[in-house]
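Next up is a structure, given as structure tokens.
A protein chain is absent from this complex, but the other protein chains hold their places.
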């Protein structure tokens, strides 16, 4: 018996034209590239999509274009990323209208919140929609860590259908996996958002992975998933290590020059462009672009990873 | 010569009906109460307004109602609170349409940003609007502190017209005041967002204050402002101390039970209701309400402050 | 070819009499219990030893007693935990005099430091001693994370012989393992300080583990180590999960009542006493003791783990 959602579900980047409107042609091409690589779903309007930079109209364009292009081949998860319940609720309605297979929701942010209020947030959203809800644990963005016991309680009560854990707290993640098993929550889909320890968390029993680096190399993550399912952990580990080396593209731009968000997204988009997946690597404002020297180093790393 | 904006400009709370629509009647009553108390402006859609909880339609209702009720008697500053440039830009257009006298903008959040990107954020917004822009320094919400040197550079270049500093860093605030004087930026309006050291920062040369507690007792802050201008620092200090005691209503609900945001906003709204300024103290979800015992303690503190 | 140090090296707790002098009888009993369980070394005067609470004379007693009792059967690593270079240097001399097999050193703390100063700290200590130096990455205590590239540079230059990583950053840890392999640093001993992901980090190539919970159940960690070396990851994982459940003894005392340090150390010491390894579970001041209800819950967890 498996969870409804499982496997490799990359958080898709959003290609732009120079005026920051969505480049729907590149987006469709990128979606097809993902599906051809064998991914088991796609996650749009997550952090890697620059969702925090997208006005609502552009979020709708991303949803409609992606869901149209996917055409039911795999589930499309949609991030409903906003500060608090009533604002998130509006994104939920838009996701429902667009035909999302599930939604992804963080803890409240900007406000100084509390575990009881975070729990209430998810429970209120559950009353508003029939769509499966993934709790998105991303303290780097929202500055609150989801409590593991709360996550399991929400899963037991049918409030959430899954967890996307981008917290970097592998021990905490493993307690959730243990709790899932102990409480018989087979349908509860537990995903890591890390790019770097996918082999080991899948071996521990995680249902899947949402790797930002999958924008550049989805086949690598599909290979890890298949290796782990086939019991070949050595092959999974070797592939993971290749991807760890590739992931260093996100550190090419130094912290003294730009935000860690732009450095990572800029590297993903630059690599996608170099691989011919999108036409334009521009990022939404106020993010700063990578420079030529940084782009050369990214190219070298793509070559080293066998991707160019 | 004085800055265009100066004095006491409270960040207005937003009264709701039980269904979380804006109670425009209470809002108008509250606005009139403020103006009768002598405030020099009002700031709507700031953190105290539950802006992070308000869908865009309700933000528009708050703007239209307030600006209509104020009817030009004082300037109305409008918070354009969102994560990044393009999303903020939409709120800026709405504020322009509604007739704001100025807008208030934070650093980007949710994304991991950088001082060069924060600066670019303000400069890009400056190109989009003729309205005066206040930089809003609120690391508690956005988890980045505005760099003082950057603030002064933006002021010198005419990018920002003011600063609302809710950072709690009084020494950094004073360096901005010193820089304002040294660089001859008489028009640059430097406001503190603190409720608790208003007398001393006005004495240091700050242009004004944006006190959340002013929702409950605007006359107190107007009195401090007048005392300082009259050179009566002892009277200003005595009034400030009375307001410090009153401000402890924000700690009545303990951190073990709810977020610090709800504890403070809940106390402001409860006090406003007790004073007859609004009909309903309900807060937007997922915030938790104060309990009866906590309300009794707030009432006692209002009595002690001479407000009931 | 293997590193000089490898395997399970528990960070020993320090048993006290009621007057907080070291209970050397219990310490000797505890050491023998560890060695009988098959550990490959012991680490004294680490965080689990309450080193931060021990005056220098008691540190010496711990060193002399342990090294005497071990009598060369396994290596004894000694924590030289202090704020900066000259103070650490004095502990290094004491460790040399006592016959330590290696020393363990953190980044500077109390002072606001910098990666270049942290690197200088280790290089200066290297000039002072012939003993192998382990870099101890414990941001929870010293509030600085060791930079992975710096760690590898120090290893390449022969400054440090090993790393004890208690940072909880598993992805960063894995980059160190990858760097160790890429740079041919076979002798560089990479240890995790986590109790909870030992099976997976050993599978990734870590040389060993320094588990605080090993004070209570060293045999469990030795079993994981042996299972991984034998290629039986399923057995390693099952044992790790049993120990994860046991580790929840450290959360029995709630954060509202005492520090997380006391809650964990109090649980280790209480469990050791229940298992007959030490006579007295008292902790050094100002730590607060566990209460009776908490002790009952710890006992239940020991029973569940098959240890009572």
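Going in written order, the chains are labelled A, B and C, and every chain counts its residues from 1.
Definition applied: contacts are C-beta pairs under 8 Å (C-beta built on N, C-alpha and C of every residue); 3 or more make two chains touch, one makes a residue touch a chain.
Quick caveat: nothing in here was measured; it's all calculated off a predicted structure.
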item	value
Left-out chain, listing which of the shown chains it touches	B, C
Hidden partner chain, touching residue among C:185, C:235 or C:288	C:288
Residue in contact with the excluded chain [from C:121, C:164 or C:227]	C:121
Of B:55, B:139, B:168 or B:289, the residue in touch with the unshown chain	B:168
Missing-partner contacts on chain B, residue numbers	168-171, 174-175, 178, 194, 196-197, 200, 203-204, 233, 237, 241, 244-245
Residue ranges of chain C at the interface with the undisplayed chain	20, 47, 52-55, 58, 81, 83-87, 89-90, 108-114, 116-118, 120-121, 124, 140-143, 255, 257-262, 284-288
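Here, only the chains that are shown with their structure count from here on.
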item	value
Chain A onto chain B, rotation angle from CA fit, given as a multiple of 5 degrees	180
Chain with minimal offset from the mean of all protein Cα atoms	A
Interface sides of chain A and chain C: same vs different residues, half threshold	same
Identity of the chain that, by mean CA position, is farthest from chain C	B
Chain B and chain C, separation of their C-alpha mean positions in angstrom	49
Chain centre separation in whole Å, for chain C relative to chain A (CA means)	35
Junction residues of chain B, two or more chains touched	none
